[in-house]
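The complex is shown incomplete by one protein chain, all other protein chains being positioned as in the whole.
All chains are identified by letter, namely A, B and C, in their written order; residue positions are counted from 1 within each chain.
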C-alpha cells in the first residue's frame, strides 16, 4: 500500500484550504454558480471522472427560485471574467449549474453518491479586522454575496474527495458519484437534480454539512432533525384609489395581506409534531394617501414531518385564497423552495458509525439526532434514493465557528477540513467492504 | 257642515287613548300581531271599509325574519284567548298579519294611502312606579314584549283615522287606503306588503311616526334621513376537535367569525355619504377545550343611500365568503330585514306643509330633514309608490318622551295623539283640494 | 395469612360496583360534591381512619372556578335530601368538598398517599336504551350533570381501598393517606388541596385514572404525557352605542375580542415542545344595532412542559391587555383552572412496575408513556410531593369504553374495578417491602 489514506489527506490539506478560500472569495448565489461549477467540472474531468453538467443533471423546469434572466446573464459574464472554464459554461447557461462526476471502479458493487452544495448567501460580508477572511484577504469580492454557510468548505471537500478516490480505486467497488448541487439556500436546487434522475442508480447516498452548532470533534452520522419546509412568495394585486376621495373604489391589497398574516400565523398546530409558519417579509402599497394595490409577502412553512408541512402549506393556501376573496384582490403564489423531512437509513448510519468511531478528530460520535434545526434540500435526494430501495445518511461534522451560520462574520475552522475529508473517504472504503481498521483507526492512533 | 274636524277629533280623543292602552297592554312582536290585526280588521269592516288580510296583503315568501312555527302557533292561540277576532284569524295563520282597509268615496280622484305599523319589541317592560303604563295598569301583559317604539300609538291613530274618514267622505275624493303593517321592527314587514301590491294603485302615500327625538309641537313633513339598511344573520359551521389532542382536525368557526368581524368593520367608507356596519352579536363555540364548530353573528349594514348600503352589503358578503374560505368552514347568510333610503316627494311634502302650517299643536314645521337616524321599512313602500309615478312623504310628529325609543321605560305623551290625528285627516282633505284653511287652521286659532 | 388480597378483593367486588352506580346516579359537579364527600368521610370514619375535611384539606382561597353562592347552596340542600351525611356537611359548606382519611399502621415507614377525584361533568346523560346506566336504572338523577369521566369509579376504588387496607395493616408500614379531591374537571381542585398541605408529609404519591384510551389489560405506570394547562375566563367591558346613530361613542368589546382571538391563536410556537391555545367559547353583544359593550371568552393554554404553558399564558395575557388597549375597553381575566406537566418519578414507577408485572388483569405493562393527552391537576400534587423530596406516579388502567370520555354515552367496564383495586392495594404492600410475589402474582397464575 503506497500511501495511507491519512498520509494522502495530509498531503492534500493545504490544497483543501486554498480551494475553500478561492471559493470564499468568489461567492455565487443559487443558480449562478457558473465559475464554481465550471471549475469543479474541469477538475473532475482532468481527474478522469465522467462528467455531466447542464440539462443532464438539472431538470430545468423543476428548479425553484431561479433569478431573472438579467441576473443570470450578468453572473455568467462575471464568471467568464473571473476564471470560469469556458467549455463547460455553455451547458450551464440560464442557471443549470449542477455537476456530477462519476468514477467507475470497474469492479462490481453498489453505487455510492456524495452530495456537496455550491451556493453562497445574499449577505454583505464583514470587513472587520477581526473577521479572518477580511484579514487574510479572501473576503468576498462580490459585495452582497457571501459564503456564510460553509458551502465553500463543502465544495472544497468534494474536490478533495475527487482527488483522493482515483488513488483508492483499487480498494473500492462499484461506482462513485460526486454531486455538486446549486441553490441549496432557500432549498431550491436539490429537487431539480433529483428530478433529473442523478440519484436513481444510487445505493448509498451521503450528504454532509460542517458546523450547524455542533462542537469540534462531534460527528452526527444520522442528522434526522431537519424540518420539511416550503417557501412561498405571495402577491396580492388589488386596485389603487385615492384614500380620501374615493375609498370605495379601491381593492385593498395591504389589508388582504394583513388579514392573511394573522390567519396564517393562527393555523392550528398538529398533534403529530412540530409545525412552523413565518411571514418574514411584507411590502405593500405605494403612498400614504393611496389605497394599496399591491402587497408582496415571503413566507415559509415547516413541519417535523413532510405530512405536517403539507398540512400547514395546504392550510396556508386556503387562508391566502380566503384573504384574497375577502378583499376582492388577485392572488398569485410562487413556490420558491421545498425540502422534506430527513430520515437517515438506520443500517447505513450504523455502518458509517462503525467505520468512523474512534477516528482522528472525532471525539463524540452520535448516531441519530432529531433536534429540530433548519431545513435542507438534500432530504429530497435522500427520499428519492430511499424510495427506490437505496440507503441515505446525513452527516454533520462539528467545527469551531467565529459566528453563527448566515452571520456576516461567519467563519469555520479550516483545520476541520482534513479530518472530515478523511472520514468521507473512509466511508467509501468501509462500504466497499474493507475493514475500516486497516486504514483509518489505527493510523489515527 | 255638521261637525268640524277638530270637534270630531276632540270627541274621539278618549277613545284614541283607550285603544293605545289596549294595544300597549297586549304587545305582539313582528308577524305575531294576530290580536291587534284581527281587531283592526274587525273595526274597519264595521266602519264600512273594504277589508283585505292575509295573502292578499302580505307576500308570504317576501317576508323577512319570520319566527319559527311554534312561536307563531303559540301567539295565534294566545290571541284567540285575549280577544283576537276569530273570523279574521284564519287568513292570518302562519304570520300573515297585515290589514288593508279601503274607503271608496265614489268620486273620481287619486288614491291616498296611510301606513301604520303594528308590532312590538322584545323588551321586558319596566315595572317601576315611575313608569306610567305600570302605574296606570296598562303595562305589557306579555313579559319580554313591549310597545317601546310607539307603534301602539300608530295603530290607535290608524283606527282613529278609520273612524273619522267616513264622516268626512263627502269632502274627499278618490279612494283612501289604510295600511296596517306587521314587523316594522327589524325592517321585516313592509317589503312583503309592497310585493303583495298593496300600494300599486296609490298616488299619495303617507307614513308617520311619533317622537324620534323631535320635541312636542315639531312636525317634520319630509323625514329624509332614514338610512338604507340590511339585517343579516350569519352562521359559520366548522368541525369540532379536541383542542389539545388533535387541533389539526378542527375547522374553527370561531376563528372564521373573528376574522370576519375585523374585516367587516374595516370595509372602506364611501365617498358619496355615510355608511355603517355593525356586528352586534356573536356567539360561538361550545366548550373551552373544543375547537368551535359553530359561530353565529347578527349584523347590519346601513348607508345614507340605498346604493351605499348595497355597496356595504356586497362587500360584507365578499368578506364573509372569504372568511369561510380561510378556515374551510361552511357559511350561511340569512337576510332578516331590509329598508331603503327615504326620499319624500318634494311636491307632496310642500302640499302637506302648506296644509298643516299653523295648525293647532304644530309650533315648528320643518319640510325636509336629513339628519341620519335609524332605519324604517316604510321606505320600501314609498319607493314602490314613487317608482310607479306616485308621491310619498314621511312625517314625524314630535312628542314628549319619558325615555328614549326601545327603552324599558319608553312612554310618549298621549296628548299628542289627537292633534296628530287631526293633522292626518287634514292632509286627506287638503289633497282632495279643499282649502285647508276652511277647516283646520282657523279653528285652531 | 387469613385471606389472600385477591380473595378479599373478590369479596368486595359487588360492593365496588354498587358504590360506583350510586355515585353515578348522584353526580355532583366540582365544588358541590357534598353528598359524595360526606358519605366518603362517613365511611372512612367508620373504618377507623382519621378523617379531615373542609378547611383542613382545602385551601379556600386557592380554589379555582368555584360556582356562585346560590349554586353551592342549592347543591348542599340537595345533598341533604339525597343521603349526604349531615355531621360532615357543615365543614364543607361553601364548597370545601375534599376529604382525607389517614390510616396509621403504627409501624415506622414512609407515608403513602392515593388520590381519587370525586366530581362529575356538565353533560346531559343519554337516555338511550343502548346506554347501560339508563337501561339498568343508574342514570344520573340530575339532568345536566353526569359522571362521564369515570370519577364515580375512582371514588368507588378509593372506598374499596379504604375497606381493604385495615385488614392488610399488619403487612404495611408508615401511614397511608386516601385523598378524595373535588373539582378535577377544569383542573380546579388539586391546587387547593396541595396548598392546604395535605401531601406535605407524603413520601410516595399515587394518582390513577381508568380508561383514557388504553385498552383493557394495559397498565401505564408512569403516564407522563399530561399537558400543563391554564384555563382563563376573559371579559371585555366596553360601552354600548347605537351603531347607526352615534358609532363613535361606542367602545366595542366584540371587536376587542375578535382581535384578541386572532392574536391569541397566532402566538408563536415554542422550540422546546408542543404548545396549544384555544378560545373555545365567545359570547358578545346584545343586539344587532348596538355596539357591543361586553364580550366573554373561555380559553385554555397548554404546553408539553410547565415552562411552555407559562410562556403561552404569559403571551396570552400580553395579547389580551393589548386588545383591550386597542379598543379602549376594560379587561378582566379569571384563572379558572391550572395544572402542570406530569413527571412520574422513575424509581417509584420502576417499583410499581416490578410489583404489578404479570398480575391478574394486566396484559401489557408500560412504564413511561409521553403521548400528549389532556391535562390533569393531580400533577400539582405530584409536583408538591416531588419538590419536597418525595416520589410520585400516575397510573392509567385500561378498560373497555362504551363511548369516549366526556360523551353522553360514556360508560366503562365495571369488571375492571376489581383488578384495579387489587393492583392499588398491591402497591401498598410492595412499597411496604413485601415481596409482591408472596401475594399477588402467584395467585394470579
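Convention: a contact is a pair of C-beta atoms (placed from the backbone, for glycine too) under 8 Å apart; a residue touches a chain by one contact, two chains touch by 3 or more.
On a predicted model such as this, the values are computed, not experimentally measured, just so you know.
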Handout entry: Residue in contact with the excluded chain [from C:106, C:144 or C:328]
Key = C:328
Exercise for the section: Looking beyond the chains shown, say which of A:12, A:227 or A:425 touches the absent one. Expected result: A:227
Fill in the blank from the handout: Touching the hidden chain, out of A:206, A:254 or A:271, is A:254
Exercise for the section: Out of C:266, C:362 or C:428, point to the residue that touches the absent chain in the complete complex. Expected result: C:266
Exercise for the section: Based on the whole complex, identify which of B:181, B:262, B:306 or B:367 touches the chain you can't see. Expected result: B:262
Exercise for the section: Spell out, residue by residue, where the missing chain touches chain B. Expected result: 262-263, 265-266, 268-269, 271, 274-276, 372
Problem - chain A residues that touch the omitted chain in the full complex - result: 186, 227, 229, 231, 242-245, 247, 252, 254-255, 257-259, 261-262, 265, 276, 278-292, 295, 298-300, 302, 372-375
Exercise for the section: For the chain that got dropped from the picture, name the residues of chain C it touches. Expected result: 245-250, 252, 255, 259, 262-263, 266, 268-272, 291, 311, 315, 318-319, 321-328
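In this text, only the chains that are shown with their structure count from here on.
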Exercise for the section: With over half of the numbers shared counting as same, classify the chain A/chain B interface as same or different. Expected result: same
Fill in the blank from the handout: Chain centre (avg CA) closest to assembly CA average -> C
Practice task
Taking CA centroids for every chain, report which one is farthest away from chain B.
Solution key: A
Problem - Geometric centre distance via CA averages, chain C-chain A, whole Å - result: 50
Practice task
Could you grab the centroid distance between chain B and chain C? Build each centroid from C-alpha atoms only and quote it in angstrom.
Solution key: 55
Practice task
Could you list which residues of chain C touch at least two other chains?
Solution key: 262, 265, 276, 372
